[in-house]
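Working notes, beginning with the structure itself.
Here the complex is missing one protein chain, while the rest keep their positions.
Letters A, B and C name the chains as they come in the text, with residue numbers starting at 1 for each one.
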Amino acid sequence: MAMAIDRPDAAELLEAVEEYLRDRALPALSGHAAFEARVAVNLLTIARRELDLGPALSGAETERMKRLLGRDGSPEDLEAALVDLIREGDLASRWDELMAHLRQTAEGKIRIANPKYLEDG
Amino acid sequence: MAMAIDRPDAAELLEAVEEYLRDRALPALSGHAAFEARVAVNLLTIARRELDLGPALSGAETERMKRLLGRDGSPEDLEAALVDLIREGDLASRWDELMAHLRQTAEGKIRIANPKYLEDG
Amino acid sequence: MDARIETLAGQLEAALSNELGGRVRVGNLVRLSGGASRETWAFDAKGAGGGAMSLILRKDFEGGRALGLAALMGEPDDYDRAAEYALFQALHAAGLPVPRPVCLPDPATGLSDCFVMERIEGEGLPRKLLRDEAFAEARSTMTAAIGAVAARIHGVEPGKLPQLPLRDVASQLVLCRRMLDLGGAPRPVFELALRWCADHAPGAAETPRLVHGDFRNGNFLVGPEGLRAVLDWEYAHLGDPMEDLGFLCLKPWRFGNHALHAGGFGTREELFKSYEAAGGGAVDPEAVRFWEVLGTVKWGALCTIRAALHLNGVQRSVEAAAIGRRVAETEFDLIHLLG
Partner (left out) sequence: MDARIETLAGQLEAALSNELGGRVRVGNLVRLSGGASRETWAFDAKGAGGGAMSLILRKDFEGGRALGLAALMGEPDDYDRAAEYALFQALHAAGLPVPRPVCLPDPATGLSDCFVMERIEGEGLPRKLLRDEAFAEARSTMTAAIGAVAARIHGVEPGKLPQLPLRDVASQLVLCRRMLDLGGAPRPVFELALRWCADHAPGAAETPRLVHGDFRNGNFLVGPEGLRAVLDWEYAHLGDPMEDLGFLCLKPWRFGNHALHAGGFGTREELFKSYEAAGGGAVDPEAVRFWEVLGTVKWGALCTIRAALHLNGVQRSVEAAAIGRRVAETEFDLIHLLG
């Protein structure tokens, strides 16, 4: 962390708000507002995992797309090219490679959004 | 934003939690828990500004340190060298440059943490 | 809120008095939770003769119909609450386990876009049905009961029903395409699944049958002895009966019981056996799998829509925001189904 960011940094701020919501607000709330407090805590844990894992997962995804498509480009270009391939290209010849890429990408998103889902199988 | 991150992304999740805290939780809370809800909203806005501005501010700070110290290195190395300079080096000869760097760094942090403080002058 | 409850109770009293004759009194009116485009209220009604009824009011949310399936498909929304009421009358007459429709209020009473039906007691929350000791006996009968009720739904003579839209594979692919386009940037997994569906569509049935259209754990009302009713018919249409069996087997309705594809209650094989035994006709497992894939795309696309409505400010909430991040789960499920 560079000097430009003081502590508690963004992830640590989210943790403080999570604790407040869970330990202080939730016991004082009832009904739908209490239910939403639990959802809000979950959103903050998702955001924290995104700050933690997002950059590496995005980078790995871009590398996989470059290999799969055999070309360079920005993540947005590569993604658009991948969608074109899937909509109109010859998929049979690289089905396994494509599915492996999509599986890894989906697993990465789930590691951020709901890691328990991967354990469920 | 790469595919690896679905929407709402981290900043958008924080915005949703801010709205929940301000519009749904706060009216149902009282006393210290209500006060803390306002603080929590503020923490989330700080975190969002950090996600937005942090990378560019950190990058600019590193570049300034390289110029000021006349050397390359990781942000951590450069920061340690700057602290050494301030503790033991000859400051008189580069006082203005040093103060300009420190002022820009502090202003950057405040743009994230409490932008109104800069308007106050 | 209290003022609204009083107004609503008065309107219900007027509508029910009209319908049933004599002075009807309404009490214990409470809004039930849930519903993104529809409100559900529970209440009790007492007639002049002292007879008491437990009732439900289903009412369009203000602006709710703009969020409905027909609006998304660009169709005129003929399927309003009056049409749903007529469907309930037909279903109830056909002997299906559905709440008895009681009253379609005259708009002159101030009530519109709604109808009143009988309230059947029972549990609908999937986690309770799949976990609670109180439903242990019910669980042992659920797969057979679900298979049998599906067979009865699909066996209803279409001529005895009010007009329902025909939703074949092609129209459902159009719907998914439209929802995904509204839901944000193109997603490779959904694109792949749509292409797969176009390539693997089962042949159309000779006669389209009544299809529930949202046939899943979550729309079953259950007592300790077993299945009591099938709810939420707003997506009912004519089409391929295998659609209901496929949709029932989606992973999100298994709530952790992943080896038990049929809503977490039983295996696919048990479901198919009970469906055929109840006279549902021969099950086509490949068609069921196809509808599992298309159903997963449809569910995932609906999630992207809920998230987009949050992101573009139409319906903001932490729940809607959370749903946006669950789309990855449907992508993961699709990869398993196709891989």
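Heads up, the rule we're going with is that contacts are C-beta pairs under 8 Å (C-beta built on N, C-alpha and C of every residue); 3 or more make two chains touch, one makes a residue touch a chain.
The structure displayed is predicted, hence computed values, not measured ones.
Novice: Since one chain is left out of the picture, which of the remaining chains does it touch in the full complex?
Specialist: Over the full assembly, the chain not pictured touches A, B.
Novice: Just the residue numbers, please: which parts of chain A touch the chain that's not shown?
Specialist: 3, 6-8, 12-13, 16-17, 19-20
Novice: What residue numbers in chain B mark contact with the hidden partner chain?
Specialist: 32, 36, 39-40, 42-43, 46, 79-80, 82-83, 86-87, 91, 98-99, 102-103, 105-107, 109-110, 112-114, 117, 120-121
Quick note on the criterion: only the chains that are shown with their structure count from here on.
Novice: In whole angstrom, how far does the Cα centroid of chain A sit from the Cα centroid of chain B?
Specialist: Those two chain centres are 23 Å apart.
Novice: Between chain B and chain C, what's the gap in Å when you average each chain's C-alpha atoms?
Specialist: Spacing between the chain centres: roughly 48 Å.
Novice: Give the residues of chain C touching no fewer than two other chains, as numbers and ranges.
Specialist: 188, 317-318, 321, 325, 328
Novice: Which chain A residues sit where two or more other chains touch them?
Specialist: Residues 36, 40, 43, 46, 79, 105, 109, 112-113 of chain A each touch two or more of the other chains.
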